[in-house]
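Could you have a look at this structure, given as structure tokens, before my questions?
One protein chain is absent from this view; the other protein chains keep their places.
Right after this comes chain A.
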Amino acid sequence: MTSTQKIFAALVLAALVVPFVPGLIYPIFVMKVMCYGLFACAFNLLLGFTGLVSFAHAAFLGTAGYVTGALMIRFGAHPLGVPAAFAAGVAAAALVGFAIGGLAIRRRGIYFAMITLALSQIVYFLAVQFRWTGGEDGLQGIPRGSLLGLDLASDTVMYYVALALFCAGFLFVERVVHSPFGQILQAVRDNEARATSLGYDAGRFQLLAFVLSAAVAGYAGALKALVFGLVSLNDVSLHTSTEVVLMTLLGGVGTLLGPLVGAALVVGLQNYLATIGDLVTVVIGLIFIVCVSFFRRGLVGEFLHWRRRRAERARPLPAREPPVVAKVA
């Protein structure tokens, strides 16, 4: 077990007892953290492992949310309604990801980011225009339905199902990073020209990473629609796209646990500081400035860096070659 897996297992164990201590922490709040945590993991899969910055991730979260929500409203009572709506939501997000990624991947740097931004605004526009998305109202009163005979209307049941889905999503991202594909992805990020000269089409690996990232963002969006029973325009907005950048950078880009920590921090601040109203944005903004100025690796990134440095200091210096001593004849 790697240390990441150990820490994740500890977090899951802690999450298992949450419904028994509602006075300490709300299960609904933890579910929100899980949704945004997955969303940030998806974003990090792209930024952290390909170096591509996307401003389109809300489009994937929202698309899946709308599709899953709309299908649940119509077919939610069906015993297979939940898995079918979920799968359709994820597939829709992956498809939108393929379209946006396929167009944007031809450009680099800021141009890539701007193309994703422009295309995600089109998705936002469509969400306002379409009737099935509810336009300005969004989708409300989405039923949770049932899964394997369990009625998800109960918050406790929903909580454990959400926790299981969350674990599956996180482990999927971890697997992608530590797969033969992930290995080449790292090579492409490290030295694109060299990877190409070894026969790997860099663009194809980046596109597949983009689609996988979109699919996981969609997975988070589908879960969010199911848990909260509503999908709004905020879910496809630029604001959400930038929020996920913030979460990922705060937690530590390129680390597996960082996005979870970042999401917990941002969602936590929004929840517990809700009383101060719009000032929350200012507080989060200040934290962000401090983070990029002093902890550029993010919370988890700085921690890992500190631990590595300590391990290096503890290790004895490598043995030097023995000095050459002139032989006395």
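Simple rule for what comes next: a contact is a pair of C-beta atoms (placed from the backbone, for glycine too) under 8 Å apart; a residue touches a chain by one contact, two chains touch by 3 or more; residues count from 1.
FYI, contacts and distances are computed from a predicted model.
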- [ ] Given the options "Transglutaminase-like domain-containing protein", "ABC transporter ATP-binding protein", "NADH-quinone oxidoreductase subunit F" or "Succinate dehydrogenase / fumarate reductase iron-sulfur subunit", say which is the protein name UniProt records for the missing chain.
- [x] "ABC transporter ATP-binding protein"
- [ ] Write down which of A:2, A:154, A:179 or A:234 is the residue touching the left-out chain.
- [x] A:179
Task: Contact with the hidden chain (one of A:165, A:195, A:249 or A:300) - done: A:195
Task: In chain A, positions touching the absent partner - done: 175-176, 178-184, 186-187, 190-191, 193-202, 204-205, 208, 212
